[in-house]
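Scroll down for the structure; my scribbles are underneath it.
The complex is shown incomplete by one protein chain, all other protein chains being positioned as in the whole.
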Amino acid sequence: MSHQKLKVAIVGASGFTGSELARLLLNHPDVSISIITSESHVGKPFSDLHPQFFNRLDIPLESADQVSKMDLDVIFLALPHGVSMDFVAKWKDLGAKIIDLSGDFRLSSKDVYEEWYQKKHSYPIGFSEAVYGLPELFAKKIADARLVANPGCYPTASILSLAPLYAKQLVEEGSVIIDAKSGLTGAGVKANPTTHFSNVNENFKAYGIAGHRHTIEIEEQLGGIAGSNTTVQFTPHLLPVDRGILVTSYAKLKTEMNQEKLTEIYAEYYQDKPFVRLRNQAPGIKDVRGSHFCDVFPTWDERTQKVISISVIDNLLKGAASQAVHNMNLMFDLPEATGLNHIPLKP
Amino acid sequence: MSHQKLKVAIVGASGFTGSELARLLLNHPDVSISIITSESHVGKPFSDLHPQFFNRLDIPLESADQVSKMDLDVIFLALPHGVSMDFVAKWKDLGAKIIDLSGDFRLSSKDVYEEWYQKKHSYPIGFSEAVYGLPELFAKKIADARLVANPGCYPTASILSLAPLYAKQLVEEGSVIIDAKSGLTGAGVKANPTTHFSNVNENFKAYGIAGHRHTIEIEEQLGGIAGSNTTVQFTPHLLPVDRGILVTSYAKLKTEMNQEKLTEIYAEYYQDKPFVRLRNQAPGIKDVRGSHFCDVFPTWDERTQKVISISVIDNLLKGAASQAVHNMNLMFDLPEATGLNHIPLKP
Amino acid sequence: MSHQKLKVAIVGASGFTGSELARLLLNHPDVSISIITSESHVGKPFSDLHPQFFNRLDIPLESADQVSKMDLDVIFLALPHGVSMDFVAKWKDLGAKIIDLSGDFRLSSKDVYEEWYQKKHSYPIGFSEAVYGLPELFAKKIADARLVANPGCYPTASILSLAPLYAKQLVEEGSVIIDAKSGLTGAGVKANPTTHFSNVNENFKAYGIAGHRHTIEIEEQLGGIAGSNTTVQFTPHLLPVDRGILVTSYAKLKTEMNQEKLTEIYAEYYQDKPFVRLRNQAPGIKDVRGSHFCDVFPTWDERTQKVISISVIDNLLKGAASQAVHNMNLMFDLPEATGLNHIPLKP
Partner (left out) sequence: MSHQKLKVAIVGASGFTGSELARLLLNHPDVSISIITSESHVGKPFSDLHPQFFNRLDIPLESADQVSKMDLDVIFLALPHGVSMDFVAKWKDLGAKIIDLSGDFRLSSKDVYEEWYQKKHSYPIGFSEAVYGLPELFAKKIADARLVANPGCYPTASILSLAPLYAKQLVEEGSVIIDAKSGLTGAGVKANPTTHFSNVNENFKAYGIAGHRHTIEIEEQLGGIAGSNTTVQFTPHLLPVDRGILVTSYAKLKTEMNQEKLTEIYAEYYQDKPFVRLRNQAPGIKDVRGSHFCDVFPTWDERTQKVISISVIDNLLKGAASQAVHNMNLMFDLPEATGLNHIPLKP
């Protein structure tokens, strides 16, 4: 690590991932925030949008146009799907590495993207360059990447709940059910009936049944690990909490299994992954809130002969902002845990 | 219906089902509450335990010993598992009909009970007499019953999510996953770490993985409907809300299916069931809160060739107290909806 | 009471008070809902906007233009401030009585209104006709009214917390502080940053400091009771709950006081008011949720020589919809509690 701090841009300041990136990067010892952009709030102090930063990060927001005029090491794109791709195309020769937190480069190809996102892709060449930024699986490729597609929140939790089984090709195809539950911040900062307090509080419901976009992202990654195509049933639900994803994954296996063997498979797979914690009891989302941890808890049900694997993350951190910082650490050869050692905030 | 009101006893006043029974019965036009018992609060006004009843139901709590001295039509047992059975045994010749809200007589036999509840059963003869009180399935048998075993909350939602498929013997054995989520009142009124606000609020977790007692209750009833044994994977989770259960059930079928046919199967099965609402969009738990409704929403996923069937209930009502009142209405030949026409309280 | 049911219109269906009115009126034994209007949803079933009514109230929404063509006994205006006044003007000769749930006719005059609402008033003559619809204070005048201004939610709780002291002219002028806390439904159904889940959940803040419109409504009514002008300090806060207002009122008195005397003053004032409950311990908002009760708890602090009077209501019911129904009962000479006997929904 040089004494020169990394100069970073955060593009897209109004959302939750933008403010979480700022929070993490502000206290990161090797980073200096050069610019934060927001087209609709140019000139306003960042802390006007996010009052928790009052007195700590009051720099004025700028237009994204300014980014190309600056000397930057890394650009974080905290933009909606369908918007990121244009900036990636525009800034591909700037010299700065790009970490894209949208879904624009997470899938394998233009065709798959356009089918699942129902949107034209404007920079298909990016698919070949982009590396899927899940450090537990692709640390080496990430280290060499110039463009990282930061994973979706549900895919992060879902993939980590099942990866050890797919890696050993143990999963019976067609048997996987991923029943996922997310806090409301996953629905974004925009005010609409979905995010209205009275529709969320004391409520719980499923959405995107049989068609959520994260399905294909999970299938491509799990299939890639196993070396063969896979189809999963993925159902997301909306929890009346701010943060957290809990995924309950079910699978039949091709071979015999018992609890001890199952635990061993997971322990081995995650042995050098400092942010995956193999738990000895069912984890709650609050056990990881405010942290970069993914807690995993696999159970073998002898009676039904199935695996039930539960994983939890903070959707804004391991599911977005801290994962992006983890990727940055890898891309710039910093110790991977730098700036990420938050103990979960509980209660 | 005679002009004579039914004289009822509520045995066990301190819990949530006790107070919900009181709330429903107090406004039921054909009922007069004769006695409410609580061994630990004898002499105290009922409203001391449940201040929402202040000025409306201040009668002093009595000992259960008083019940046998009274002229009663029906006794509601709102007692813990393992306690109810003794009262059923003791009061079997009183003349009053008994509706037991505990799990003591829900299963098929002493042996099954003792395996899953890890407890000696003191009145095994009750199993042959007890009728499983799910009105949508057993209205006629309930009408003739002297002892009704009021169903568990999870089983009510789970069974109603899948019954139409089991009734037509469409379900592929071994394929059923029931991923269930319940509000905290399901954990009871007792103060312990599980019910401490800070462990529930902003949290979400699974419990009873691979071994919850309600599993066997669901399996026995669904198997009974189909006429053959069935095994299901049942996983409950704890929601940070007061009330509500949402069940997401998954099944493979033995035959071809499409959405239209699936909807038709459900519509037909529930056509004369006033409290099951076949919804045209994914229901939330708040859509039924404070009411006796069970909302059901079945989806056929053409891509995965699976059924995803979602159902929601208020766990304290359709999952306990209002179900008990529904059973009472059937047992005494009252119109089945009497006293149960609450519109859900939303927001 | 005649056997002819009252024919009612609900004008403004999309908000919370509209749906709560529908819920109460649907189960009111002497009412038939003739029409529900919503300009932006004409033709849609009411239950599309409020799915809790699915299968129970699916009638299509109509335009307010239809109201004048119908034979109606009473019109409920569940409209925003500034909109109601035009309909009151337009329908003044229809023959139907009008209960306006907005703030348009709650104050004493056009001038006061225009100062506090910063809006031109289009029908100032209405001020002289309108009766302030707080049944505990003005039951007789309400019975004779053709136009009732249904009180604000904060004023209802605030006035009832202090009325007995003002009625006896005991309050030292300038000493009254009303620190009020309301659930989020008070902020309305509209999606905006204020009602976004993430801004409300786990949060709490004051708003409208030193200038909230309800201040003058409280001052005019309390002053009216005492027969002299009064100024109060009123500060509202936003609670992370759906329903409920709790008001903590502080006052110095002109005379000596003790707890016994204070309790007696309140008991006497509210002795024939069935929906005000003088509690013997500090009430919580959940003790009245879903009901028409206002629970009041006055304390004399001997050490500081001040009164602390706490009151709680359900802001959508006693603070809006059930108060309107109570007023309707009085206006049509029905027993005042008709259709209002809900026990609070707790937990």
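Brief remarks on what is shown
Order of writing sets the chain letters: A, B and C. Residues in each chain are counted from 1.
Assume a residue touches a chain if its C-beta (ideal position, glycine included) is under 8 Å from a C-beta of that chain, and two chains touch if they have at least 3 such contacts.
Here the structure is a predicted model, which is why all the values come from computation and not from measurement.
The chain omitted from view is touched by exactly one of B:I159, B:V200 or B:I343, namely B:V200.
Which of C:P124, C:G188, C:G224 or C:P347 touches the hidden chain is settled by the complete complex: it is C:P347.
Residue in contact with the omitted chain (choice from C:L49, C:A78, C:L101 or C:I285): C:I285.
Of A:S32, A:Q52 or A:Q169, it is A:Q52 that touches the chain left out of the display. Chain C residues in contact with the hidden partner, per the touch definition given at the top, are 174, 177, 179, 181, 198-199, 201-207, 209-210, 231-233, 235, 237, 239-244, 246, 248, 250, 282-286, 289, 299, 301-304, 306, 308, 310, 312, 347. Although one chain is not shown, part of chain A still touches it, namely residues 16, 19, 23, 26-27, 50-57, 185, 202, 242-243, 277, 279, 281, 283, 286-291, 295, 341-347.
Although one chain is hidden here, its contacts on chain B can still be listed: residues 16, 184-185, 189, 191-193, 195-198, 200-202, 240-242.
One rule holds for everything that comes next: only the chains that are shown with their structure count from here on.
Centroid distances built from C-alpha atoms place A farthest away from chain C. Chain B and chain C, compared by their mean Cα positions, are separated by 36 Å.
Inter-chain centre distance (chain A to chain C, centres taken as mean C-alpha positions): 46 Å. The set of chain B residues that touch two or more partner chains comprises 202, 242-243, 283, 286, 289, 347.
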